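Shown here: the complex without one of its protein chains, the others still in place.
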């Protein structure tokens, strides 16, 4: 079941969507969400540029994406209607706020005629309702300004939708109470509107159907929580530092869509977390390097343009072999590009965007809750191998939400760091069996040493211009990173064990890919989905997996970056690219159609 | 014939080497040089870290490298001797300044015993001469301080070497006169020392042989000039701007080994050149972007760490589609790495080191004089395709020298830019058949427009968040760059037309590769050398060439970056990597040995 | 060039819809700049506006001039390239407290010391607007923002002092809610030959509403600010009855009569610096207007002069001269 709320960015659609999500999670549905808001803080009200949307997909079965085309669309004004209706499933329900369809509203949306009457919407089940008017009426005897009353219309709408899906009103009423603790009159008005909307739905039976989505039947037992990707990532970083026995230090600079991570971690001061918002991205990563040198776990969070700025300093972390987690929440590029849209186009930058031979492990998270696991994994690799790690997320994960089965605390495996303390035979560049160097922190008597960006002697760590030493160090740095393979599992294909087609995906394309492959597989096609969490080093055993399928395709929200990487690593196979660079995630349906095409080729 | 001068960095070896080079060029020998000086400005005198070297290879046949092992080594002190003698060819001549072999000299070089007497040098023809003493004597009746006299010892040494190679003294005497125009007493003293050294060689017939290298027999007719790589590149950029009908603007920041380009261009103010040394690399590229926006040809020069800093702004140049030449003179990495050594490890950074899908053409120069041609080519592509271009050089080319057959001015093909001037139907993002957009410069009436880092509408150039438009623009940007293929020739393999082995090389490995392949080819092996000037887009027709050889190997001064790129582009072939990451160029001999090994495999 | 026609403010309106929040202070600055440009006597096509990233930095889209909405923090550097490449252009930089003082702080101070002839309008709203409410280098200590939920710990810059410390030749301050004052200041900046730094107090209604209201609201403005006018006495107060008297490095409130005369052209930046320190004293009005305005050769002018001088001495170099230097030789 997929529903999309769309309205002017001033209409509170994000809030409406989030409330619906929260309530849906509490009734035990599996869900995924995808907000879509405009880049402008406030585009002129009523224009197409100002449209803000929020889509949520929920079901009693496991779901992997915020849904393909919605089957219900709520449109609060003409601009929202016109920019979204094409996505609605044929025969889908369209709830329209006719109160915002005056001449001038139509003009703001750049419309010459009224889509409600000009035939545009044939093929949909259109429910017209003057929500503005209904809301005003519902609040007639409330002591609020007209403007404030009108603001409650999103809760009226939410009430209608709650009725449609048989959702309880209580969670939202609770939330309103807390949120407007200091302005009880607003809490009351919104609650009134909510109830009125609900009642309106019930009384008038406006909609043809009345959906009831049962609880997920075989959801694994456990404790759940609804989580957004950026928050999961923030929590994961803090947890990761703890599991390493360290305190987290985040040096960062705000940038969409990564800012939330910094914001969330700023709240966690009572978890031994220090956050510094620095003057720019370079200072962000540099303070993190300094903090790691001082014995904390340094981290830095950013998006593509910020990552570009951090690359020189990332090289310093490579050669000084200090642990560091670099998070890149990808957005549309190049340059400023499409800052509020999703893309996976920083993969090769993450791999190669540094001067000299500067290998860094790369990990990518697949879903909001997976961001927690990946953040912990990044901390593990950083501290166990004394290396910077690049963790890739994207805007779709960052702002998406899903129910998260919380790990049992005792089952989280710690990976405690042991600092060097013994001056006897100490050398900052002596290594353990994993090739990780010694970590001695300032303040430790007898271990004073200097590190830096010039090439190091393989034994003493002093500056060395020796040719053989440089070759050796280059090889050690590479071997260390490749050695991480020994600590990561070989991912297993989901679907057919062997056969006609293998779909290799990474990052947030996971959900749509899984759904598309499952559908095809159910239809009897021997197809499987292989998901890569570790982009570099690539896990062992992929070769053997690739050999079991006749064709391999790699769907990516870029021009084929992972495909290129795989092609250079596994020339015995052919990796077909399937690109979508539209600032929007893949839909399971379009993937399925494309896979079917590939299967038919030659 | 290869000779290496080595001494303390205070001994003036660079000067000696450069004088020898200049003289050798005037007598019509083909030559290549390779200076090697320490990273420290002034390491303690007499230590190994302070050793500075200069190697020159000359011959009457075409030569491509500064030579393999030298057959003559000049060592001015124990540190120079000990760090260099192993490179000397068996049986080679070693000219040693015994005047610098006191106990304390030996200690400074970290030696327990005297290599002149302890058997270290068996197998070489050692010529011991107290050059300090000889120089003092030669200048006995000159009015100079002892220190100043001793400073002349490099010219005494040069005199000896001139005798050895039958070189005329006049060019150097001329040079001394000019150089010390204001201090004639120094000109005189150095001239005296030079002559004394020459006479000393002649009178005492110290050496067993007396070499005479004949003029290059079939050097093409023309006007020649001895040129270093950085200077050639600087001249090429200025010439390229002229050929485009534009004025050059260089925004830069000093960094080894690219600084000379900025320094040289700073001298060329009377060639319509503006240079700005900015506060950092980011400001360097940004002023260049601003200058291009204003209608000049913007350029920026740097080395690896600086390129890392420029990547975000490079993305802005991609999306605004402004012409821009970015030069990266590569050095040893990662991070600060080995700033005064050579490496080719920025290739993948050049290709992929930007956020988002931001394709940029990449060109690499092969030799000092080729840097001129490549710089012109970079200007051509930048202006004809409205795109930033990345031009790769390296420390070996930058500081190397060779005789350059000057192009005939009338044969340089202009590629004049036409600015938009007609307001009729003007749109900043309308394109020509090459997909290059319109270039309208500020100051032109009626063409006012705004560009920027957000995605552009394909037609109007206004900001656009439209999904389809983003896909389209991403494809246009890619297609535009790939279209450059139509304007570049397919490179031809040098050597066997088809056969057992193809060696694919790029950049400064050209010389050693060519030499190694020629030798093998002469020995009857069906081997060829294919040199790539255009790294991206790769020229058309490579496929067909690759198909003619059984094996392909790619020697690189990195861990196999071009090989990786080729492997992903041409999965039908296997590209073997051959890596040397030692801060030193390949030697033809080691390449030949390696190729022979490959030929024998399986 | 054809006769210059008198431009109107509305000639500078582009066809793009203005997309700031209703009530945002940016609107009045937009009007102010449009009006100022119209009056400058510069052909419209000679204006170039360069901005970085931020709400404020969307400015160029709304202006019918040449413009670039560049990347975060780099507007000053790009504008330097534009101006040096073509000194005939009137180059304006639009930036924010984050764009121009945080990530772009270095380019800011360097372009001020180099005295590149451009007008730098810094929209100071003491917050990051576009990214939705994080503290900036001008946010007061202790303020709770999205990234300082327990209060900001960073001491803010005083933009005026930073500019003076960097050697700026023109430094001024105005506010969004006083269009008349803004116009005087913008005109003075436009007339200045060199880098003109103008701080504009700008209200962000969404994320930092009322940040400056203790000084800018009509009711208090005259008491809480003092408008510095070159050659005039420093007078303030609702009834214009108070003045400032400078005594050494101390500034005291006095009667309007006793007030000292303000001189922004003083050889030394000392007096302006001392004056800007009033910001730290809650009992004193904050200085507005032109704090400093002195003349010094601009970078762009000097670059062209040098090119001219070298060309004069050496002669214009041809392509042939470039390649065929005197150390060539012939192979026949």
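Letters A, B and C mark the chains in the order given here, with residues in each chain numbered from 1 onward.
As a working rule, a residue touches a chain if its C-beta (ideal position, glycine included) is under 8 Å from a C-beta of that chain, and two chains touch if they have at least 3 such contacts.
All of these numbers come straight from a predicted model, not from anything done at the bench.
Colleague: Can you pull out the displayed chains that the omitted chain is in contact with?
Modeller: Counting the whole assembly, the omitted chain is in touch with A, B, C.
Colleague: Which is it among B:35, B:99, B:305 or B:428 that touches the chain not included here?
Modeller: Answering carefully, the residue with contact to the hidden chain is B:305.
Colleague: From the list A:11, A:36, A:105 or A:279, which touches the chain that is not on show?
Modeller: Missing-chain contact among the listed residues: A:279.
Colleague: Would you indicate which residue among A:452, A:467, A:483 or A:539 is in contact with the undisplayed chain?
Modeller: A:452
Colleague: Give the residue, chosen from A:269, A:434 or A:550, that touches the chain omitted from the document.
Modeller: Within the whole complex, the residue contacting the unshown chain is A:269.
Colleague: Could you pull out which residues of subunit A are in touch with the chain that's been left out?
Modeller: Considering the whole complex, subunit A reaches the absent chain at 22, 25-26, 28, 216, 219-226, 235, 238-239, 242, 249, 251, 268-274, 276, 278-280, 282-283, 286-296, 298, 312-313, 315-316, 320, 405-407, 409, 412, 441-454, 462-463.
Colleague: State which residues belonging to subunit B touch the missing partner chain.
Modeller: 40-45, 47, 49, 253-256, 259, 262-263, 266-267, 269, 275, 277, 279-281, 305, 335-336
Colleague: Taking the full complex into account, what residues of subunit C touch the chain not shown?
Modeller: Touch set of subunit C with respect to the missing chain: 102-103, 105-106, 109-110, 113-115, 137, 150-151, 153-158, 161-167, 246-249, 266, 268-271, 273-274, 277, 280, 296, 299, 302-303, 306, 309-310.
By our rule, only the chains that are shown with their structure count from here on.
Colleague: So, what's the distance in Å between the C-alpha centres of subunit C and subunit A?
Modeller: From the centre of subunit A to the centre of subunit C is 39 Å.
Colleague: What is the distance in Å between the mean C-alpha positions of subunit A and subunit B?
Modeller: 45
Colleague: By residue number and range, which residues of subunit A touch two or more other chains?
Modeller: Those would be 49, 305, 335-336.
Colleague: Taking each residue of subunit C in turn, which ones touch at least two of the other chains?
Modeller: Within subunit C, residues 53, 71 contact more than one other chain.
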